[in-house]
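What you see is the complex with one protein chain gone and the rest in place.
In this document, chain identifiers A and B correspond to the written order of the chains, with residue numbering beginning at 1 in each.
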Amino acid sequence: MPTTELSSTRAFEGSKRERHIIMAETVAKTNYKWRVVDIVVAAIIAVASGVIFWGWDVVCAAPLALFEAVTPGFEGLLNGFWLFAGPLAAIIVRKPGAALFAETLAAFLELTLGNQWGVGGSLIVGIMQGLAAEIAFAIFAWKQWNIGTTILSGALAGVACWAYYWMTNPGWNAMRVSWYLVGSIISGVIIAGALMWALHKAIAATGVLDRFASGRAEARV
Amino acid sequence: MGNDSSTSAISLPLAGGGAERRRVVDRVVVTPPSARKEPARPASPSWFIAKVNPVTRIIGALLLCIPMFVSLDVVSASVALGLEVALLWIGGVDPIRICRSTWPVWIAAVGGFISVLLYGRTSGEILWTAGWIVVSEGSVYLACATFLRVLAIAVPGVVLALGLDPTDLADGLVQILHLSPRFVYGGLAGMRMFTLLQDDWRALGLSRRSRGLGDGNAIQRAFSQAFGLLVLSIRRATKLATAMEARGFGGEGPRSAARVSRLHPIDAVFCAICFVIPFIALGVAVATGNWHFSFQGA
């Protein structure tokens, strides 16, 4: 790991500055081992997300049912609020498995708080979403932590969510299935992807991430 | 100080401060800590489920719901739901209690019903069309089946999760399923902060109020406070990780368990019940010719 750190510091001094800066931001650590702080912070992000999942369950119970009932699948657009735990935790702690861990734990908390979906619609779908979100980072060998991979991660989580709901609502016709997929992906891209990237930047700016690669850009005082 | 909860003023000359000063010492009498008992939370509303290991509870809930995904028909769903409600009743959770704790499920089920009714796969006689909406005999049937199936899948899951203790579950995950204690207890510590989050949220609200940041647009304030809470909790998590390491957590060495999490015969009974219910339900559907593979055209 010291080797990558070196290369990224050098990158700033290199002549082709722009390109190197981008590299320095995206080529992160090669250290895949989770520290205790990674685990606990991922867990707390999951917990905070789980509470929001649950809050969204309650707030959405009626509007979602209505949306579901009167539109041909546009309620997929609301899915983003159940998808963001994985991408957010992943870009903050930057370890393999962070997205899966966080999304699963968040879903579990959502489940224990009690909601309308039970084990299937909370936990199983959570694990599926976490896996999908993880894939986005895994295909880059967990080395690319930028807005692109985050958005991809959100989009894939949206696909997973769609897959689960199609599975549980096999009665839908083809049009409804497609609309739901489109809505789910859009929502994943915007809320779980782009918005979470912005949120992670805002959190980093407060300085609490000083133990993480994601939060260590600030000047020293 | 005869009265338990009153204040009185006594004048006391105090040493050190100069005897000429008239010092007033008030006393505030508060209830002693021993009188501040918090009621223990039951592990489950059902005496039977409360005895089951938390890991088994989760596994049982999965066993109950996964087989149900293969069929979409009225018979299997209503048989499963009926059995579940009956067994929960025997286990100490009466139907009224079930309805009270699962009300959101009912809303979701109604939503599912309408969505399939209007946008379900079409078959049989077309009853009504309007734009994208096509209501057919087939979609009415599927809608009823969906309604019952959502209930059959979600109701037991929700009831089984009520009162689940995360610490006991974590013990089970480590001792029974042999998951990595680092991740399980790290995750558990994070989960425990959930209880702190509520207090932190309140404390943040109070501090914002005292600092003049508590007025204005409620939604904007809620977002800003939520962001504050997220930052504070990440901060807490960082410190908590340090505290855990300071107690020797996170090393590679062996770890002992202070609490035993074991499986008992009751867990086997519970699993068997959870395993059997969907099969009876699906079996009845097949036997009565109502079996209907989920993804098959209507």
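Structure notes:
In this text, a residue touches a chain if its C-beta (ideal position, glycine included) is under 8 Å from a C-beta of that chain, and two chains touch if they have at least 3 such contacts.
Quick note on the criterion: contacts and distances are computed from a predicted model.
Per UniProt, the protein behind the absent chain is "ABC transporter, ATP-binding protein"; the candidates were "Na+/H+ antiporter subunit G", "Thiazole synthase", "Probable succinyl-CoA:3-ketoacid coenzyme A transferase subunit B" or "ABC transporter, ATP-binding protein". Residue in contact with the omitted chain (choice from B:V105, B:V155, B:L188 or B:I277): B:L188. Between the chain not shown and the residues B:I176, B:L196 or B:L263, the one that touches is B:L196. Of the listed residues B:L213, B:A226, B:L263 or B:V276, the one in contact with the hidden chain in the full complex is B:L213. Remark: the residues of chain A touching the chain excluded from display are 1-2, 5, 35, 37, 205-208, 210-213, 216, 218, 220-221.
Residues of chain B that touch the chain left out of view are 3-7, 16-17, 21-36, 38, 40, 165-167, 188-189, 192, 195-196, 199-200, 203-204, 206-215, 228, 232, 235-236, 239-240, 242-251, 253-260.
Everything that follows uses one rule, which is that only the chains that are shown with their structure count from here on.
Contact residues of chain B toward chain A in the complex are 58, 61-62, 64-66, 69, 72, 101-102, 104-108, 110-112, 114-116, 118-122, 132-134, 139, 142-143, 145-146, 149-150, 153-158, 160-162, 164, 166, 182-183, 186-191, 193-194, 197, 227, 229-231, 233-238, 240-242, 244-245, 249-250, 294-295, 298.
Contact residues of chain A toward chain B in the complex are 34-37, 39-48, 50-51, 57-58, 61-62, 64-66, 68-70, 72-73, 92, 101, 105, 109, 111-112, 114-124, 167-173, 175-176, 202-203, 206, 208-209, 211.
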